[in-house]
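Only one protein chain is missing; all other protein chains are in place.
Labels run A, B and C following the written order; every chain starts at residue 1.
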Amino acid sequence: MNPPILELQTVAHVYPDGSKGLHDCSLTLQRGRRYALLGANGAGKTTVLQHLNGLLRPTAGQLRIDGQAFDYSRAGLTALRSRVGLVFQNPDRQLFSALVEEDVSFGPLNLGLDADEVRARVAAALDAVGLRGHARRAVHQLSFGQKKRVCIAGVLAMQPDVLLLDEPMAGLDAPMQTELAALLDQLAARGVTVLLSTHDIDFAFRWADDIHVMAGGRCIASGPALALCAQADVLHAAGQRPPAALALHAELVDLGVLPAGPAPRSVDALLDTLRAQKHSGVITA
Amino acid sequence: MNPPILELQTVAHVYPDGSKGLHDCSLTLQRGRRYALLGANGAGKTTVLQHLNGLLRPTAGQLRIDGQAFDYSRAGLTALRSRVGLVFQNPDRQLFSALVEEDVSFGPLNLGLDADEVRARVAAALDAVGLRGHARRAVHQLSFGQKKRVCIAGVLAMQPDVLLLDEPMAGLDAPMQTELAALLDQLAARGVTVLLSTHDIDFAFRWADDIHVMAGGRCIASGPALALCAQADVLHAAGQRPPAALALHAELVDLGVLPAGPAPRSVDALLDTLRAQKHSGVITA
Amino acid sequence: MHIMEGFLPPAHALGWAAVSLPFLAWGLRSIGRDLQSHPERRMLLGVAAAFAFLLSALKLPSVTGSCSHPTGVGLGAALFGPAAMVPVGFVVLMFQALLMAHGGLTTLGANVFSMAIVGPFVSYGVLRAASALGFSRSPAVFLAACLGDLATYITTSIQLALAFPAAVGGFSVSFFKFAGIFALTQVPIAISEGLLTLLVVNAMVRF
């Protein structure tokens, strides 16, 4: 097996004001998978993301990239950040330029690419997020969801191997969430490792391949979404209840309404299963 | 029957930039009930709330309070805003003071109350939201959920008859949502009319007595939560799917797993019903 | 107080630009030195300029309809030093000219001199002097902002009088005419400015 593309090893972080961000936090990211970083507010999700991108430096423990300990040299940071893109939660705190295409060009230009290459990347990134027609618009004329997509384009234009997103679904309504999830799926299908933080276990269960559970500044459990969400004690320790789809499925299997087998990933999928059941007319009880 | 405490009658609102906020929007609030204002982003929820508090003035139609048309005089606005409190979505945009108790005293001081009365109200409001011990803390040291409660205390200290909340659950994780919903229930039990906006139909269905559904700047339907959520066509027009608990209940009744009857209000309640079913050992199919 | 586009004769417009330029260069160099150790200062001054612009476009409660008072320049001088305020003031004045047609590009040099150089220096000086004399914070801040504003308005009156000396009596008569007629708007603005700065500083120190 390849070494993980990114890894935190027993990382601790103490903020300058003395508050503890992380302690003894370990987690790994494998190439091309979709990860959810699940935890309550204040569990340390944002701090983890900032460590993975080299914005924060561990007080103890280490960050490893491709199996190598990361050295925090200037060149190393540039290389790390060009491979690991981070999208922050609030667009108004990360967009510098008022013009969409200018802002997206910021990252690629910093990588030292020539103008033609940058132009091509900006166009491709705006295409990917569905904002090609808005290249010449002013950021302040866009909706919240569009601004969020400009932020993502700004990171995609750097063509990262790993994309980190801090609470990307916050403030988006259901159709916008579906759209964004589809975009992230596309990226993952192209081999980009995606890690997003969320406090919504139903979303994490529905979307992620693997889940890292954070509580009190530690990653208390990691694993495939299905296996992990079945561990009620772990979820409880993180202040989460089991995903609705999983809990319902378990009850319905117990009652003999549904055959045993892998649980559907969402309540909608469960509803579909029940409807199919009805048409087949078989009640196993 | 008493006249509704607040009412919008065929209200239209056009923003100065020409964009339409509302058109032909009518809805009523009866004393002491819990209302959800349900709709997608951009459906006009925030605009409705700002009309109910007199922050915006209808381009056409009128706002009625206790059955009287509202006159937008200076004195009228003061009276309206002291009776109808509005909590905005983002705590950082509505907390201005360094200390918690100072911020909560902002409204009562503006009402022109004397210092003792203000002190008493601040203490009572902080009690109500469970932050009494935090009165002297700095606002910026609080967690997101605590800030949200300070915002609510700031409005409660004005002792409003009607409490309006814009997307109060946004950004809160599940335990914090449960806590806030309990607080709102307490207020409603004391006779305060509560109206909150949300795009989460599962939450609206679980919590509200009555639901107003917004779509395209209009209130397209109003009614008791259960009756309203059964109208799939109305929900569809508002870009909503039926609440999961309701849909699941209907399927399970159809399959004969559960007896016909009123649907449980939440997936958790449904799970409880299923568990009870299992123990009684009766499968009606 | 802004001198409008084209109001100054060419020689005066260019002359004031030539006077302001060294101050601007000096301000930029002083910031540039700091950037080595504090890279976030670039962002800080950009955001601060936006905030100063926002405050300057504010309609103050007592002076209805009046806007584009140089609010924040005195405050900024106290926080960042008068040198850094020259570029910040330059940016604010440039934006006022381009986004609100207050002031102008041909008169930018003159306006920078009165509002981004004289104003902040006077504010800073008053603040230092007041604290040396043992004033408490509130009167010191009020005086600094208020006198900085008044100094700006007097400088502008001098600039106008130099450009348009009276036919009889020359510079001094002309100066008193400009100073007299603009006092109607500028003195209330200076007092509001002092008051607002005082409120802002009092709110800030509580955080």
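Just a few scattered comments:
What we mean here is this: a residue touches a chain if its C-beta (ideal position, glycine included) is under 8 Å from a C-beta of that chain, and two chains touch if they have at least 3 such contacts.
In this section, contacts and distances are computed from a predicted model.
Going by its UniProt record, the hidden chain of the complex is named "Cobalt ECF transporter T component CbiQ" among "Malonate decarboxylase subunit alpha", "Cytochrome c oxidase subunit 4", "NADH-quinone oxidoreductase subunit M" or "Cobalt ECF transporter T component CbiQ".
In the complete complex, the residue from A:Gly21, A:Gly44, A:Gly61 or A:Gly107 that touches the missing chain is A:Gly107. When the full complex is taken into account, the listed residue touching the unshown chain is B:Gly154, out of B:Gly21, B:Gly39 or B:Gly154. The missing chain lies against chain B, touching residues 17, 50, 53, 55, 74, 78, 81-82, 85-86, 88, 90, 93-97, 106-107, 110-111, 154-155, 158. If you put the missing chain back, the residues of chain A touching it would be 50, 53, 55, 77-78, 81-82, 85-86, 88, 90, 92-99, 101-103, 105-107, 109-111, 115, 118-119, 122, 136, 138-141, 154-155, 158. By the touch definition given at the top, chain C reaches the unshown chain through residues 2-7, 9-10, 28, 31-32, 35, 39-40, 42-51, 53-55, 58, 60-62, 68, 75, 87-88, 90-92, 94-95, 97-102, 104-106, 160, 164, 166-169, 173-174, 176-178, 180-182, 195-196, 198-204, 206-207.
Here is the rule we go by: only the chains that are shown with their structure count from here on.
In whole angstrom, the spacing between the mean C-alpha positions of chain A and chain C is 47. Residue ranges of chain A in contact with chain B, taken from their complex: 40-42, 143-145, 170-176, 199, 201, 239-241, 244, 247-248, 251-252, 254-257, 267-268, 270-271, 274-275, 277-278, 283, 285. Only residues 203, 206-207 of chain C touch chain B when the two sit together in their complex. Those residues of chain B that touch chain C in the shared complex are 96-99, 138, 140.
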